[in-house]
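Here's the structure, in structure tokens; my notes come after.
Yeah, one chain of the complex is gone here, protein chain that is, but the others are all in their spots.
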Amino acid sequence: MPLIIETWLAYDYTEPTDLLLQIEAALGPDQRVIEHGIGISPVEHFARMPGHDEIGERIWLRVGTGELRVDYHAVVEVNRPVADIAALPFTEPHLLPGEVIDYLMPSRFCPSDLFGTFVQTEFAGLGGGACVAAMRDWIAANFSYVPGVSNASTSAADSILLRQGVCRDYAHVLVSMARAASIPARYASVYAPDVDPPDFHAVAEVWLGDAWHMVDATGMARPDEIARIGVGRDAADSSFLSSFGIAQLVNQHVSVTRG
Amino acid sequence: MPLIIETWLAYDYTEPTDLLLQIEAALGPDQRVIEHGIGISPVEHFARMPGHDEIGERIWLRVGTGELRVDYHAVVEVNRPVADIAALPFTEPHLLPGEVIDYLMPSRFCPSDLFGTFVQTEFAGLGGGACVAAMRDWIAANFSYVPGVSNASTSAADSILLRQGVCRDYAHVLVSMARAASIPARYASVYAPDVDPPDFHAVAEVWLGDAWHMVDATGMARPDEIARIGVGRDAADSSFLSSFGIAQLVNQHVSVTRG
Amino acid sequence: MPLIIETWLAYDYTEPTDLLLQIEAALGPDQRVIEHGIGISPVEHFARMPGHDEIGERIWLRVGTGELRVDYHAVVEVNRPVADIAALPFTEPHLLPGEVIDYLMPSRFCPSDLFGTFVQTEFAGLGGGACVAAMRDWIAANFSYVPGVSNASTSAADSILLRQGVCRDYAHVLVSMARAASIPARYASVYAPDVDPPDFHAVAEVWLGDAWHMVDATGMARPDEIARIGVGRDAADSSFLSSFGIAQLVNQHVSVTRG
Partner (left out) sequence: MPLIIETWLAYDYTEPTDLLLQIEAALGPDQRVIEHGIGISPVEHFARMPGHDEIGERIWLRVGTGELRVDYHAVVEVNRPVADIAALPFTEPHLLPGEVIDYLMPSRFCPSDLFGTFVQTEFAGLGGGACVAAMRDWIAANFSYVPGVSNASTSAADSILLRQGVCRDYAHVLVSMARAASIPARYASVYAPDVDPPDFHAVAEVWLGDAWHMVDATGMARPDEIARIGVGRDAADSSFLSSFGIAQLVNQHVSVTRG
């Protein structure tokens, strides 16, 4: 069953500003974009760039003063197998391929270097997928989904104590824990149905058994109904909109439905 | 005048451990490795991987219990032009090439998202190379080189207040400031003579005028006498040794002299 | 010229809650309360307690569900001399009286232990009142008054980098700096005219020349036009309302005019 995605954004700029936009579902073997279109109000400059890790695309925009409107729609067929996370094997670090090494390292919002003893204490004796599944369940049991508690500078080290947050925070905590257990983990910006309230969504991806696997610690979305936009070490790399100047939100709407 | 580099490391492991080693001068157009050799005591596994951004190489090792000894020597001719940083032009973000975009983003030890107002206040009216030069001079004027104040989890946000630290901290602060001014910046792990006390060294690299330029906020090293080992978003990406387990330092020696 | 103070608060409680209220101008030699009155909607429990350092009073309330309304008015004559801060002498720590020792120590929002090198670098050679005056001027020059950037968990260590905030943040930064220079400093919750937008206000108090002196780093208020409500190590001690449960703001109004 395909996903039907509709997104509108409107931001107001009081002076000419550069910005980086990443809102389109990525092309890839595990999700087929059947149709899509993006409309952007007149800008001074437009250039497509590959996304982080060559997944999806980022668009450089240079806007003048006034309102920027972006309108995106797509129909995406997701054919991503749903793995039994708990059954996936652990790959010892020295056998990991070069391209996932960076995902073992701490990042701005996933300071995994601080999670070592925590992970060893809380998930002692577990490895690989069984460990990730236990982490996901631990977060589900201990966190409450509460908008407004966290903000753009909240890291997983803050969240582990606050125990409240939104999808971004849930993903950051799971990514941090996985890395602290020597499992490469990244952050994915995605579209998914049933996200409540409807908005851009975020999940963790962990490298187990020679492939990336999506894990949604909020429990809102299933890997076979998730359309990936982009990935990165954490939210810093795959924000849907990064303004290099002051932007004022006017309106934002995300709708994802099953076709 | 070539640089002659000698490095010995000895670490003790009480159980089999995976580790990532990056201590060799990178090959590249701006530094020619005339001769080099690395010796490693017997290990269970050895695999070379590209470094971050395909610069230099990282080596995966699996060691058994006991002492790991590493012995590296090289002769490197550096032919890196020394730019007048202050004269280099600013590239507006929307004109930046895709491969430097990630270096605008905050990272574990360079939380540049927190430096916005600071940079706008302290370096108002400056852009591009003039701004980076002012940042370098500001750090030189306000920081003291004091070993032991910072540790492996110290970030630039800590350092900006502590105003003390070592080369790692100086580089992190400069990288954070540059990114906050929309200038791509990365961290480079390097060898340089005159580092006191002799040790691995670290500098910032900023993207100005379509190229990376080294800037050493400690003032200890000049770009034409620096041999780059590896680069990354911050120290997390280009550590000379990352142990995925417990390592006990036995001995470490770095010597860099002019040939 | 007396200050005329009018304050209304309305909060909604969905379950019975304990709370601590401190909104009345304190009695004291440097401010005379000519008339005052407080009205509180019906509560289950009401008990007056001395404020921190025996300055002003805190009221313990136990409220049931529903709306709590508080209405306070007062006329206060301030006869506090305005000292020339820069001319006040430094008292060496070992000569400080016992009751100010705690105000040399770091607190939740004033982690002065982290400000040592910063203060020594930025204010080298200055001591006592001259140092405090320089700190006040430095903050005025480097900070912008911007509501919404900081929140209830923002500390002076955050603010020193953010360089934006409200009166609470300005006071926390000045208190932290003063303590780092071995000058006892406390936080005062106050009323003052000309605060824009009108609200509760906060200033620092420093111990110089054997007395406490108010310093408003925002520059909005003068000591001879400030009515002190309470004091403490930082905002944690002299919040106008601490709810031990969930409170929903309905309405809040503060007006301070010259009589």
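Note that the chains take the letters A, B and C in the order they are written out, and that residue 1 is the start of every chain.
Everything that follows uses one rule, which is that a residue touches a chain if its C-beta (ideal position, glycine included) is under 8 Å from a C-beta of that chain, and two chains touch if they have at least 3 such contacts.
None of these values were measured; they are calculated from a predicted model.
K.L.:
Using the touch definition from the header, name the shown chains in contact with the chain that isn't displayed.
P.N.:
Listed by label, the shown chains it touches are A, C.
K.L.:
Kindly state which of the options C:Ile34, C:Val82, C:Ile101 or C:Ala211 is in contact with the chain not pictured.
P.N.:
Answer from the full complex: C:Ile101 touches the omitted chain.
K.L.:
Check the options A:Trp60, A:Phe115, A:Tyr191 or A:Trp207 and report the residue that touches the missing chain.
P.N.:
For the chain that is not drawn, the touching residue is A:Phe115.
K.L.:
Sort through C:Leu9, C:Ala25 or C:Leu61 and give me the one touching the missing partner chain.
P.N.:
Missing-chain contact among the listed residues: C:Leu61.
K.L.:
Which parts of chain A face the unshown chain closely enough to count as touching?
P.N.:
Those residues of chain A that touch the unshown chain are 114-115, 117-118, 121-122, 142, 144, 157-158, 160-164.
K.L.:
Considering the whole complex, not just the chains shown, which residues of chain C touch the missing one?
P.N.:
Interface residues of chain C facing the absent chain: 18-20, 45, 47, 49-50, 52, 58, 60-62, 92-98, 101-102, 104-108, 110-111, 113-114, 152-153, 182, 232-233, 236-237, 242, 244.
As a convention for this text, only the chains that are shown with their structure count from here on.
K.L.:
Where is the C-beta contact count highest, in terms of which two chains?
P.N.:
Going pair by pair, the biggest contact count turns up for A-B.
K.L.:
Measuring from the mean C-alpha position of chain B to the mean C-alpha position of chain C, what distance in angstrom results?
P.N.:
44
K.L.:
Between chain A and chain B, what's the gap in Å when you average each chain's C-alpha atoms?
P.N.:
One centre to the other, that is 28 Å.
K.L.:
On a C-alpha centroid basis, what's the spacing between chain A and chain C, in Å?
P.N.:
42
K.L.:
By residue number and range, which residues of chain C touch two or more other chains?
P.N.:
In chain C, no residue touches at least two other chains, as defined above.
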